[in-house]
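Have a look at the structure that comes next, please.
Here the complex is missing one protein chain, while the rest keep their positions.
Per-chain numbering from 1; labels A and B assigned in written order.
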Amino acid sequence: MKISVRINGSSREDEVEPRLLLIHYLREVAGLTGSHIGCETSICGACTVMLEDKAVKSCAMFAVQADGREITTIEGLASNGSFHPVQEAFWNEHGLQCGFCTPGMIIAVKQLLDRNPNPTDEEIRHGIEGNVCRCTGYQHIVNAAKAAAKV
Amino acid sequence: MADNQRERELAMITQEFNYSRPGSLAEALKLIADGGKPLAGGMSLVPMMKLRLAVPEHLVDLGRIADLATITEDGGKIRIGAMVTYYAIESSPLLAAKCPLMVTAVHQIGDVQVRNVGTIGGSIAHADPAADWPASLLALEAIVHIQSAGGTRDVPMEEFLVDTFTTALEPGELLAAISVNADPAGAGSSYQKLVQPASGFAIVGAAAHVVRGGGTVTKCRIGITGVSGSAFRAKEAEAAIEAGKTPAEAVKGIASGVDANSDIHASAEYRKAMAEVYARRALESALA
Partner (left out) sequence: MATTTVAKTEKLVGKRIRRREDPRLITGTATYVDDIKLPGMLHAMIVRSPYGAARIKGIDTSAASKLPGVTAVYVGKDVVDVGPVPCGASLPGLKVPHHHILAQDRVYFVGHPVAVVIASDKYIAKDAADLVEIDYEPLPAVTDPEKAMTAGAPAVHPEWPDNLAFTYHQDGGDADKAFAEADVVVKQRITSQRLIPTAMECRGVVADYSTGDKALTIYSSTQIPHLLRTLLALMLSQPENKLRVVAPEVGGGFGSKLNVYAEEALMGWAAMRIGKPVKWIESRRENYMCTIHGRGHVDYYEIAAKKDGTILGLKVKIIQDLGAYHQLLTPAIPTLSVLMLPGLYKFQNVKAEIAGVFTNAVPTDAYRGAGRPEATHGIERIVDMLAVELKMDPVEIRTKNFIGNDEFPFKTATGLEYDSGNYALPLKKAMEIIDYAGARREQAEARKQGRLVGIGISTYGEICAFGPSPATPAGGWESALVEVDPTGKVTVYTGSCHHGQGEETTFAQIAADELGVSIEDVVVGRGDTSRIPYGIGTFGSRGTAVGGPALYYALQQLKEKIKKFGAMMLDSPEVEFANGECVCTKSGKTVGLGAIAGASYRAMKLPAGETPGLSVTYFWEPPNFAFPFGAHIAITEVDRDTGHVSVKRYVCVDDCGNIINPLLVDGQVHGGVAQGLGQALYEHAIYDDNGQLLSGELMDYAVPRSTMMPWVESSHTVTPSPVNPLGVKGVGEAGTIGCSPAVVNSVVDALSTLGVKHLDMPLTSEKIWRTINGSAN
């Protein structure tokens, strides 16, 4: 079926199979490979994108469900040539190592700070609970979220 | 998906299906009457489909039916539409003020992304034995509002849950909403949960809802999830609390009568023992 979406500010229309997962649509149809796939069971959060104002796991939705909606992926966070404060904070605080979970993790932190501009450590940890990182032990990610909150 | 079955899928691709996205409840009910499978938030159904444990031929996406996504209050009854997301519950001032158990419970479910999309109707209709909601909804004596092309019916939560992945929903029926009572004066509640560390589901979840008056507990309701195939009310313990027993006394043997699940995360024996611990903690917190 035909869907039309706005991704990172640009509108597009595509003919898709109903079973096409949103993550596959973003990666393979729209060519936005920044969001990743780390599991099949909606645990890891590597595929997290913003659907309107909400962070969602795009591996647990079909592209047709996003019809008519606005999607923001990691590729759409930086603006006017400068990083989003959360991206900048991940860079400064070494909030990533292999980088695979990072796009989803950054979106999760963005969602957290959108709703809670001054989170405690515990709130940060709760806020990124849906994103698995195997490299950092999360500590520098917590630091990054705190640093981004100060911006 | 609390079970571990042998031949599960290796990939993340569902079978083919037809997809409808009705704009009204009436239209949705017609499609469901024709055998369509309702798709709510998809937080349970989509992973099941990816593992090809669920293979619906026709998905009916309820995502654009505004009527199903509202929280309303009418005469002390709070009606929560099936498509109300966990996040909407978590951030509802109405529920925070009048039914705080819903809010404290939802905060312990899943993760941010799941709460953004997951819906209360989808969760309850899925009837995962490790789901969190049933404990609180049993303790709140929630009513499940069911609609079909043929009409409506109301079922108490306790009767709605039949067994693992099995509810009182008949073919062609849709869980349209649930309703709970606004807390009366003197109410207290708590949800306490032993988390399965990999999935975040409940190994044991215990919800307690009490009403105090004149120095005694006039009403106590306890819901327990995760222990067995279906969440249950702990009526003997409720009666014991209402009779003035302490939580520690009341919870003894609270799950002795149920056929407890056993898996790699917890044995039946441990689940039963933890049902006592978490029910006691929920009661102590609700009474505090």
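By our rule, a contact is a pair of C-beta atoms (placed from the backbone, for glycine too) under 8 Å apart; a residue touches a chain by one contact, two chains touch by 3 or more.
Keep in mind that this is a model prediction, so the values were computed, not measured.
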>> In the complete complex, the non-displayed chain touches which residues of chain A?
In response: 17, 19-20, 27-28, 32-41, 43-44, 46, 73-75, 77-78, 83, 87, 90-92, 94, 96-103, 106, 121, 124-126, 128-129, 131-142
> Can you list where chain B touches the absent chain?
Replying inline: 1, 4, 6-13, 15-16, 52, 194, 196-199, 263-267, 270, 273-274, 277
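Simple rule for what comes next: only the chains that are shown with their structure count from here on.
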>> Between chain A and chain B, what distance separates the C-alpha centroids? Give it in angstrom.
In response: 28
>> Using the touch definition from the top, list the residues of chain A that touch chain B in their complex.
In response: 1, 17-19, 21, 37, 40-43, 45, 48, 54-57, 59-62, 64-65, 67, 108, 111-112, 127-131
>> Touching residues of chain B toward chain A in the complex: what are they?
In response: 1, 9, 11-19, 21, 39, 42-43, 46-47, 50-51, 59, 61, 63, 87, 110-114, 116-117, 198-200
